[in-house]
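Read through the structure below, which is laid out as structure tokens, and then see the notes.
In this view, the complex is presented without one of its protein chains, the others remaining in place.
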Amino acid sequence: MEIYPSLVTVLTLFLYFILTINVGRARSKYNVSPPATTGNPNFERVLRVQQNTIEQMVLFFPLLWIFSLYVSPIWGAGIGGFWILGRIVYAWGYYQAAEKRILGFAIASLSSLVLLIGSLVGIILTFLK
Amino acid sequence: MEIYPSLVTVLTLFLYFILTINVGRARSKYNVSPPATTGNPNFERVLRVQQNTIEQMVLFFPLLWIFSLYVSPIWGAGIGGFWILGRIVYAWGYYQAAEKRILGFAIASLSSLVLLIGSLVGIILTFLK
Partner (left out) sequence: MEIYPSLVTVLTLFLYFILTINVGRARSKYNVSPPATTGNPNFERVLRVQQNTIEQMVLFFPLLWIFSLYVSPIWGAGIGGFWILGRIVYAWGYYQAAEKRILGFAIASLSSLVLLIGSLVGIILTFLK
């Protein structure tokens, strides 16, 4: 059953690979040479998408797996699918304008919050047994 | 037995959720609009707390689990509890002043180092068996 969260994990990493490639492309497009990470707001938005996605992945992977372990791998993978959707909406929104990052961020954050609360409840119920 | 490191993992993510909310609140309090990440030292400290905590989580989760697997889940979770305590002391210290981040950072780093050395020893002993 762990195959469902495994698939969600790999699809997330696939999305992240694309976001990283986008940072490299934005570096040349907006002419921001390493190690600089600031200087052009268009580049900074593309970089922020990638950095925020990593940050959220650090949160997301443990939650996905602990929820899958203590509650349900199918539900875990389903909520994880929503999280990926939210991150896609976030990325392509933020690429256009800073204000357009809100919707996707909310979808992904809500998914993470559901996984967090579910994991905590699942662990407590397992303790009580 | 994996329930103890699971609980420590979820509690860490819960702490991280709070630190992320604090960044959002500091953005409006100190008036730093996305995608900017610099410009006000008070905001920068709050952001650095969150970013440093993520960085340390990337280190902490694998160490916690490998230590729990090869040495002891109860000891792993216990040392992990110290790590969380250290990160709390770090965060609320750094929120006040840059110098006050040292104590908590030392507690958490020492916990990570113990987990790292223990994991390495545990793996080597398993190899030798």
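A and B are the chain letters, set down in written order, and residue numbers restart from 1 in every chain.
Operating definition for what follows: a contact is a pair of C-beta atoms (placed from the backbone, for glycine too) under 8 Å apart; a residue touches a chain by one contact, two chains touch by 3 or more.
This one's a predicted model, so the numbers in the text were calculated from it and none came from an experiment.
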| item | value |
| --- | --- |
| Identified contact with the non-displayed chain, of B:Phe14, B:Tyr30 or B:Tyr70 | B:Tyr70 |
| Sole contact to the chain not displayed, among A:Tyr30, A:Phe61, A:Phe82 or A:Tyr95 | A:Phe61 |
| Chain not shown, touching residues in chain A | 3, 6-7, 9-10, 13-14, 16-17, 20, 33-38, 50-51, 54, 57-58, 61 |
| Missing-partner contacts on chain B, residue numbers | 38, 41, 44-45, 47-48, 54-55, 58-59, 62-63, 66, 69-70, 94, 98, 101, 112-113, 116, 119-120, 123, 126-127 |
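Everything that follows uses one rule, which is that only the chains that are shown with their structure count from here on.
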| item | value |
| --- | --- |
| Gap in Å, rounded to a whole number, between the CA centres of chain B and chain A | 19 |
